[in-house]
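With one protein chain removed, the remaining protein chains of the complex are shown where they sit.
On to chain A.
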Amino acid sequence: MTATRTPTEPGAAKPVRRPGDRIFAGSAKGAGILILVILAGVAAFLIAEALPALSAPSDDIPGGEGLAGYVLPLVFGTLLSAVIALVVATPLAVAIALFITHYAPRRLAQGLGYVVDLLAAIPSIVYGFWGIAWLAPKLVPFYQWLEDNFGFIPLFAGPTSSTGRTMLTAGLVLAIMILPIISAISREVFLQVPTLHKEAALALGATRWEMVKMAVLPYGKSGIIGGAMLGLGRALGETMAVALVLSVSGGITFNLISSGNPSTVAANIALEFPESSGIDVNTLIASGLALFVITLAVNMLARWIVNRRADFSGAN
């Protein structure tokens, strides 16, 4: 991990401390500590502004069912959309990473990787525009087909939304948005797989897929898991695409293709905040605090998994 040790302080001999050095080192350290302060500040200020909502009588909270009654359906919607995105995106992203690292012609591989990275560069509001105007209408016949043939599954019970702006559409847009994150991290670990492992598998007569199954995937497993969790973190906090694409009615439902959908925390804040005042603002900030805690936990876990991989990596 720390391949480059800086050649400072050569052991016994204590270097001369010049004032310039002290100022520079101090400001560098200060900047580093500022990062910690900012992160702590995010938590502190959110809590400070959320407190009025936490202590307010439940009638004052929008919806009239208290803070938990307001936030829980949102958290449910957030988790549902993120899980859909994750289920769709993870296999695709792993396959794409495999394609770029092990299947595509060497010469093209880098360019193709750049194409996938472009997906990450597009602003989320543009995904929202595209989701409403292109994807949602195109998915309506597909949803109709799902309802006709798989209507007995509660997920596809329908009735099909005529606009296509459903939970499943939002999940699919999110899947496209997190695809480049998961595939970038998977790609990185796949490239680290020791060549000897792969050559050993091939020398034993394995086909390419068997080589991938035996050498690449086991080695990259924790990278894939970590990447998927980072993608999950992104999907949980994604705002504008969901705010635009999802047609919201509130409530908790597992029906993915009807026009009645729970909102997500982030999208709800974006939609409600500009018109809110007083206790409503505090309520929204409290829901944002919940989102912050959830994504922080997911991201910490993901980073821990990815970093553990780096420590054990025998490749270098």
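By our rule, a contact is a pair of C-beta atoms (placed from the backbone, for glycine too) under 8 Å apart; a residue touches a chain by one contact, two chains touch by 3 or more; residues count from 1.
Keep in mind that, in the parts below, contacts and distances are computed from a predicted model.
Visitor: Which of the following is the UniProt-recorded protein name of the chain this complex doesn't show: "NADPH-dependent 2,4-dienoyl-CoA reductase, sulfur reductase", "Cytochrome c oxidase subunit 1", "Butirosin biosynthesis protein H N-terminal domain-containing protein" or "Phosphate transport system permease protein PstA"?
Guide: "Phosphate transport system permease protein PstA"
Visitor: For the chain left off this view, which of A:F150, A:W209 or A:F254 is in contact with it?
Guide: With A:F150, A:W209 or A:F254 as choices, the missing chain is touched by A:W209.
Visitor: Which of these touches the unseen chain: A:L72, A:L155, A:A200 or A:V281?
Guide: A:V281
Visitor: Out of A:A56, A:L72 or A:L119, which touches the unshown chain?
Guide: A:L119
Visitor: Of A:G164, A:G233 or A:P262, which one is in contact with the hidden chain?
Guide: Hidden-chain contact among the options goes to A:G233.
Visitor: Touching the absent chain: which residues on chain A qualify?
Guide: Residues 3-4, 6-8, 15, 18, 20-21, 23-25, 27-36, 38-39, 41-42, 45-46, 48-49, 91-92, 95-96, 98-100, 103-104, 112, 115-116, 118-119, 121-127, 129-130, 132-135, 176, 179, 183, 207-210, 212, 230, 233-234, 236-240, 243-244, 266, 269-270, 273-274, 277-278, 281, 284-285, 288, 291-292, 295-296, 298-300, 302-303, 307 of chain A touch the chain that is not shown.
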